[in-house]
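Report on the following structure.
Shown here: the complex without one of its protein chains, the others still in place.
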Amino acid sequence: MTALLRTAAVRKAYGGVQALAGASIEVEEGTIAGLIGPNGSGKTTLFNVITGYERADSGQVFLRDKPITNKGPDKVFAAGIGRTFQLTRIFARLTVLENMLVATQHRKGSQRRRALELLEFVGIEGHAGLLAGSLSYGQRKLLELAYVLVADPAVVLLDEPAGGVNPTLVNHIAARIRELNAAGRTFLIVEHNMEFVMGLCATVSVLESGACVASGPPGIIRTDKRVLDAYLGADLDDADPAADEDAAAGTVTIDVKENDGDDHPGE
Amino acid sequence: MARQIYEAIADGILVGGVYALMAVGLTLIFGVLDIINIAQGVLVILGAYLSYSLSTRAHIDLFVGLLITIPAMFVIGTAVHWLFIRRLRGGERTSMTLLVTYAVALIIEGILYAVYGPNYVELNASYVTSSVHLLGFYLPYIYIYGFILAVVLVVALYLLLYRSRFGRSVRATMQDETSARLVGIDVNRVSALTFGIGVAVTAVGGMVYGATSGGFNPNSGYDLISRLLAIIILGGLGSIGGALAASVFMLTLESLVDIWSPNWAIVVFYAALVLVLVIRPTGFLGRKAVRAQ
Partner (left out) sequence: MIGKDLLAKAGGLVLLAVAAIAFPYVFPNPLVTNYGVYAMIFVAVASAWNIFSGYSGYISLGNAVFFGSGAYAAGIACRDWKIQGDAIFALLPLAAAVGGAIAVPFGLIALRVRRHTFIVITIAVFFIFQLMAYNFAFTGGSTGVAAPFITWPAQTYNNPFYFMALATAAGTIAVSWLIRRSRFGLRLRAIRDDEDRARGLGVKPMRVKLSAFVISGAITGLAGAIWFYYLTQVQPPSGFDPLFDLTVVLMAFLGGFGTISGPVLGALIIEPGQLWLTAHYTNGYLAQILLGALFLVVVLFLPRGIIPTGGELITRLRTRGRPAVLPPAAAPRREQGTPAGSGGAR
């Protein structure tokens, strides 16, 4: 399998802060890849660089081995990369259907049928004629996913698709992604919801302080010492006394807790 | 010719100092409230007319009259903010307040026309018409007094901003309104007071303008706001040092161009405005990028 999307040693600094320090990740075609890392590790910045919303200081981004580094968002979109945002961005004063049509406005012919099909696929076709601003948070996330898909991108970048969404909807979204992947679409997902990522992604890359420290199948990543360092080192609140015991006993596991505020003692 | 140039430069610097005061007020308003107060020009004219009325009706000296007009303009400023600007919220706030202040400007201009009529008037005093002979130039006293007063007030404003608790609140609000709220700053009060201060300084600008412009009427506000806008944008929206530098620079430039062609002198401001906005929208000294619209 070839790497559909690849970044090579991307560096990006904001003033004195080095947001990306040589980030190199690979996404194989036809897979669902995950991108995790503690807060501030550079995940969204990397997304921004890949999709052209930010310029890289150095390093390259390749789509099918063709460099797309520092091209504007419209060119990246035309090349076949779609992306959603952490804070969902929709066109509030257009109808749900019109939101879909914006993504395909450059195509010939009527795209209404496809748009409606996709709306049905994510489950909000009943709102097609309503103003997008009237949708609930979860519905907006679905809309954003739908209108990114309607442009038929080769790879879809999702920035926290399960963020702030109730568990039923999380499963719904995961199922939709799985269906699309089964049909051949490639995904790269940034998420904090570990269950979501570990359950969905074939490969997971871990970003820490702007560089990729580990990459591999979820099972391996869970027990990788570097990943453990990255998370435990960054956030002591997540320190689990049980993990410390394990470490002392020679085995190391990491149960990265879902950030839902619940207590999970010794799970 | 050289003599004319030196004179123009001297004039430019002196008048620039006064414009700096008005520009600082305007840029403060933008820095704290994120609004472009288009009414600033006509408010200066209002200040000029107030000085005019005090001078001609009550025979109060122009500078002494400032003791009345400065507080009066402060009250007017806070009233405008409280009545019209406070209510505006939302993402399009900057654009909306621009329109609102434009409307306020039209209203004030209309009232001035109604009260004072369209004829040109001037502020007069002994020091307006007499000059001091300095280094071979004739510098009207009013320019010098006005400049000194402007410098004093700018320094006072600086002290207020950087040495007082209120000033700290203002600067905090300028940096980040949300954080300022979080540390307990009453952003509404700070905004209202800042707007009031920003307008109050137009009293001084108005008096000096009225005395040095060679005649003004309610319509003069447009030229003024054009100059002030160009100045604060050139100097960087929200930057006080920038407003100062840009004022002196632009007024000197206008002075020089005026030698060659009085009719076109004002175009340096328009040209500068358009050029800067296109090339470097944050201005040359702007340390504060415009907040997301």
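Order of writing sets the labels: A and B. Residues in every chain begin at 1.
Just so we're on the same page, contacts are C-beta pairs under 8 Å (C-beta built on N, C-alpha and C of every residue); 3 or more make two chains touch, one makes a residue touch a chain.
Everything quoted here is computed from the prediction, not taken from an experiment.
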item	value
Residue in contact with the excluded chain [from B:53, B:94 or B:131]	B:94
Contact residue for the chain not shown (choose from A:51, A:69 or A:181)	A:51
Hidden partner chain, touching residue among B:9, B:68 or B:111	B:111
Residues from chain A at the interface with the omitted partner, ascending	51-53, 72-74, 76-78, 83, 89-94, 98, 101-103, 105-106, 123-127, 130, 147, 151, 167-169, 171-172, 174-175, 178, 195-196, 198-200, 218, 258
For chain B, residues in touch with the removed chain	36, 38, 84, 87-88, 92, 94-96, 98-100, 102-107, 109-111, 113-114, 222, 226, 229-230, 233, 263-264, 266-267, 270-271, 273-274, 277-278, 281, 290, 293
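FYI, only the chains that are shown with their structure count from here on.
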item	value
Separation of chain A from chain B, taking each centre as the mean of its C-alpha atoms, in whole Å	50
